[in-house]
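First comes the structure, then the notes that go with it.
Shown here: the complex without one of its protein chains, the others still in place.
Moving on, here comes chain A:
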């Protein structure tokens, strides 16, 4: 399976995905397996990964990765992987703001905080490993479902895109997974994919 997908996207087994901005969207088939593929491909090519989980727990990804022959706990210990628990971060920021009585979703600082922590992890990984990491976000549609404005989510993706292109020379890689827009009832996801595609 691993080999077939790589052939399909025209990537060699040992090739790093520098400068890639991969958007994963779905039609009628569940596309989340590609998230695991990109995670496993990056770790196998010794590219550090900053994984932003917005829908599943660390245990979920770890179990699946073990089937691919990668232990995420070991990767974390050897500074090859940073697991950003996005929902927990968002929850913390939201709860803190809820006390003030404002609607936290309207506040862009929630997204900038998330961006800030991704950016910090990205830079740390880069420094420790000496090469540009991969950022994987699973899944970006959660932000829209949470009530963030599509425009803000697009801006969030724009900043991530800028982050991987920040340095001259080797570029990082960004993988965004957006679940089916039709199921979510509006075209927001579609807009998102179109605006910030490769």
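Methods note: a residue touches a chain if its C-beta (ideal position, glycine included) is under 8 Å from a C-beta of that chain, and two chains touch if they have at least 3 such contacts; residues count from 1.
The rule is simple: contacts and distances are computed from a predicted model.
For the chain that is left out, the UniProt protein name among "Phosphatidylinositol glycan anchor biosynthesis class H", "ER membrane protein complex subunit 1", "Elongator complex protein 5" or "DNA-directed RNA polymerase III subunit RPC3" is "Elongator complex protein 5".
Residues of chain A in contact with the chain left out of this view: 108, 112, 115, 151, 154-155, 158-159, 161-162, 165-166, 191, 194-195, 197.
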